[in-house]
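With one protein chain held back, the other chains of the complex are shown just where they sit.
Each chain carries a letter (A, B and C) given by its place in the written order, and its residues are counted from 1.
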Amino acid sequence: MQRIGVFVCHCGSNIAATVDVSKVAEMALMEPGVVHAEDYQYMCSEAGQAKIAAAIQEKGLTGIVVCSCSPRMHETTFRKAAERAGLNPYMVEIANIREHCSWIHKDMEEATKKAVILMRAAVAKVNLNTPLQAGESRVTKRALVIGGGIAGIQTALDIADAGYEVDIVEKTPSIGGRMSQLDKTFPTLDCSACILTPKMVEASAHEKITIYTYSEVEKVSGFVGDFTVDIRKKARSVDMNKCTGCGVCQEKCPSKKAPSEFNRGLNTRSAIYTPFAQAIPNVPVIDREACIKFKTGKCGICSKVCQAGAIDYEQKDEIITEKYGAIVVATGFDTINLEKYDEYAYSQSKDVITSLELERVMNAAGPTHGHLERLSDGKAPKEIVFIQCVGSRCADDRGKPYCSKICCMYTAKHAMLIRDKYPDVNVTVFYIDVRTPGKNFDEFYRRAVEQYGVNYIKGQVGKVIPQPDGKLLVQGSDLLDNRQILKEADMVVLATAIEPNPDVRKIATMLTASIDTNNFLTEAHAKLRPVESPTAGIFLSGVCQGPKDIPETVAQAGAAAVKAIGLLAKDKLMTNPCTAQADILLCNGCSTCENVCPYGAITYEDKEVNDHGIRETRRVAVVNNALCQGCGACTVACPSGAMDLQGFSNRQILAEVDAICR
Amino acid sequence: MSSEKKQAEMIKEISGVNPLKCMKCGKCSATCPSYNEMDIKPHQFVSYVINEDIESLVDSKSLWKCLSCFACVERCPRDVKPGKLIDAARQVVVRQRSQDYLKADEIPELLDPELPQQLLVSAFRRYRR
Amino acid sequence: MKYSYYPGCTLRTKAKDLDAYARASAEALGIELIEVEDWQCCGGVYPLGSDEIATKLSSVRALNAAKEKDQSLVTMCSACHHVIKRVNDDMKNVEDIRTRANNYMELDEPYAGETEVLHFLEVLRDKVGFDELKKKVTNPLTGKKIGAYYGCLLLRPSKLLSFDDPENPRIIEDFIRAIGAEPVIYPYRNECCGGYISLKEKEMSKNMCEKIMASAEGFGAEMLITACPLCLYNLNKSTGASLPVVYFTELLAEALGVKDEVKKEVQAS
Partner (left out) sequence: MPLENKEFKPKIVAFCCNWCSYAGADLAGSSRLTYPADVKIIRVPCSCRVNPMFILRAFEKGADGVIMCGCHPGDCHYSTGNYYARRRMTLLFSMLDYLGVENGRTRVEWVSAAEGVKFSETMNSFVEKIYSLGENVRLGDLRCKS
């Protein structure tokens, strides 16, 4: 028989305001095995933990139940406290009477009744707990960063500077990401390339960093400290070792009609290309869909003009397999498709563009060489209208429910830059709210209004109406004046909502990292563990976790690096002892468990068994504790009931069911 | 419950609209083709229901200027559907006060030989009980 | 192809031509439109109130009649289409309305939105196919620049009507291409003509229609086509730019070479 102590936490008033905690403690004493029960204001505090330790020692407790917040919050805390007092940490169970009880119920009697039942279930379970010993696993001292934008580059640099090997896998032919597409950055108006390019060069030159561009993660297996990853290096059709980056092939390539991804399709590029002049690596790729040689077999001009002999039409995709201790996701974002927002006439007029497209228009390396002009006729615009919140803050399924966070600031930036360079151009911004929390952000926005005379109108636009003469009629609200406005414009710029890179879903599935309804990766704790995924060993950097501007992204990238370094610095990791165990007397050797195990943790061995005095050799299941992650799939699949899961055994769960239904 | 509160509840129930979802972006008013004819503008309509100022609403000429063209319903980013609220207010008027906006004896002079039946039927539905 | 057909009251009176051209064209295309027996007026506008039941029953009757014949229900007039399609959606998805409407109806088997509601344009697009239609055109309207006027009722609310993109539709443009003419895309094609407001507020409707006409003319349209008798009426009242406005079925009949005989019939009646 266990000797169980029950500790009921008030959590200040978080629990005690709705649950009669002393009543819960009192009722606990009536449960089988319970020899001690008390309540205290903050069980997780040092004094609270001391009470637990004292009770363990004085009353000789063999198991404890803490009625408190979610085990996801403080299970580890209480396990450690128990361990310090000499109790096996796995003899601790938590009854979640905060998140699952006091916070969601209002009636004290009802909440107290429920808390008592949750306590009973935990006591029933702990009565059947057995001491468990955590094993150890090794840590591969190498990190993988998925995505080579500013987030990925920063994370990789920080990890590499701490002395660990890092690989960056980037899908496109160059690192640099969205930031490389930007012209200037807020709130200081630095040139984006001027601050990004040095970092790109540093990353490529760093002896600890290996960059795989034009590559994608194909398969991930293993677990924290010991991931095995397959990376597909897509065929570049150019030998990276031979290419000198002279650029002659791109100049001579006769196929120049492919839309330029880097310039958001506003102009075209050659079939053999580097996305932009400062690309790293400065080695082009052949877009086989656009290449005449690949389409018709004739051409081969690039091969003829390449003095280094680097063109290789026969190159094939290559799969490399590498081991990593930690993985950082930095997959970034894209703007949403505006198909469903054609009231803004994006698909009806070339002069309606997204803000990211405007970045390219404003950039010296962009389609208009940095001249502000209408894409339809090349004329200089006199009136420009910006529309905010296009697809952001939408409750319907057309857009996104969240605020994209960066639009208010980049629109102020665009407005300011335009007014600065072209003082005769009028700029109007239709906004719903101007949101500028951040250091020097509101000051920046106010400068756009006060110093640059940007006309901000509070109200959304209902429709953009292309006129026969090529102008755009903007029909919007002015809520402060309470009137409907019709404004003629030469260009309309849409602050288009951002969304996580669509590939992130596939990657999250491979990593078994959870993802929210907007496809942002979920953090382990919204406040206290913001750069970690709930899946151990997976870290989050940049917009893949939620909308962010550059300074926030860089800060988070550094934080993710620190978490990864913290993991890589360890030589051994404690493994989860809640693994499956086969009862070899019951096992009939059917292999069902082996087939459902996602980790290949179950093998079959011939073992000698003593079945009621009959000694014989049988083929039975054996679980490799280092590989087993404790999901329990095998326990239910096993037809003979030989498999059970430590810490979540059949008997324990049935005891909980019984306690709840009592 | 005050009668205005009751009427506000009724408008919410008939329309099936939760006016609290409104974020006051003004896209409905930016969209509305009858905007200039309305005394209470579409986005204000939502606030009036929230504030239970129903007297002003039922006296508003906006009720009879709304075309039920559903442009605001289509474009509202918050799924508030001001057009449905306006129709519900219209229903409250024609049902409860038996104050039809279209009187039977004024109809003959409104007719012309080209006028399609559809027009008369539609106007009857929107303006009368 | 056999369909139940709901003409609606205006097609029996002021818009006989919309109906007659449709029937003749359907015949030429091998589509059998079988008029629903004893159909009643749909009411012209969809009753928005969640507690409106009686006003929806005429639509339910037509829908159920089509269901009993195991046919899709084809509509011609935008307003009828709007009303019947939305009532059908209510019957399928709104439990309260379904229960109460069925209580009134006392059918052998309750109606729960089983019937597919198709506007004739959808039949042309999805069942006949515009490519097929093109092949059957004997008298292509080459060189004609035609603006499609959609109005509100076919497009919105797009989630329920699921007819086309509500802001940048293309079904009528594709139809215009199929009959050999050239579509003119202009931004006011999905703006309201004023609808029933023209009964009492003639000026309002006139202003709106003038905007529509001016926009269409500005982009080079020579005529407008519509599927709605009320839109046609309102647009014809516009006094500014005055492009001819005709029903889409008239041009369809013309392209299929069956217009003249129908015209005589309509004029004779």
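By our rule, a residue touches a chain if its C-beta (ideal position, glycine included) is under 8 Å from a C-beta of that chain, and two chains touch if they have at least 3 such contacts.
These numbers were taken from a predicted model, which means no experiment stands behind them.
K.L.:
I'd like the shown chains that the missing chain touches, ordered by label.
P.N.:
Counted over the whole complex, the chain not pictured touches A.
K.L.:
Going by the contact rule already stated, which one of A:515, A:587 or A:602 would touch the omitted chain in the full complex?
P.N.:
A:515
K.L.:
Just one of A:96, A:349, A:411 or A:426 touches the chain that is missing; which is it?
P.N.:
Checking each option in A:96, A:349, A:411 or A:426, the one touching the absent chain turns out to be A:96.
K.L.:
Of A:111, A:160, A:602 or A:621, which residue touches the hidden chain?
P.N.:
A:111
K.L.:
Write the list of chain A residues that the hidden chain touches.
P.N.:
Contacting residues on chain A, toward the hidden partner: 70-73, 96, 98-101, 103-107, 110-111, 113-114, 117-118, 121, 505, 508-509, 512, 514-517, 522, 534-535, 578, 596, 598, 629-633, 635-637, 645, 648, 650, 653-654, 656-658, 660-662.
Note that only the chains that are shown with their structure count from here on.
K.L.:
Just the number, please: Cα centre separation of chain B and chain C in whole Å.
P.N.:
Taking the mean C-alpha position of each chain, the two centres sit 25 Å apart.
K.L.:
Return the distance between the CA-based centres of chain A and chain B, expressed in whole Å.
P.N.:
Computed value for the inter-centroid distance: 45 Å.
K.L.:
Indicate the residues of chain B shared as contacts by at least two other chains.
P.N.:
Expected reply: 71.
K.L.:
Mark out which residues of chain A touch at least two other chains, giving numbers and ranges.
P.N.:
343, 463
K.L.:
Residue numbers of chain C touching chain A in their complex, please.
P.N.:
By the definition above, chain C touches chain A via 165, 167-168, 185, 187-188, 215, 218-220.
K.L.:
Report the residues of chain C in contact with chain B in the complex, numbered from low to high.
P.N.:
Residue positions touching the partner: 8-10, 13-15, 41, 43-45, 47-51, 55, 77, 79, 152, 155-158, 166, 191-192, 194-201, 204, 208, 228-230, 232-233, 236.
K.L.:
Spell out the part of chain B that touches chain C in their complex, as residue ranges.
P.N.:
13-16, 33-34, 37, 64-65, 67-71, 73-74, 83-84, 87-88, 91, 102, 110, 114-126
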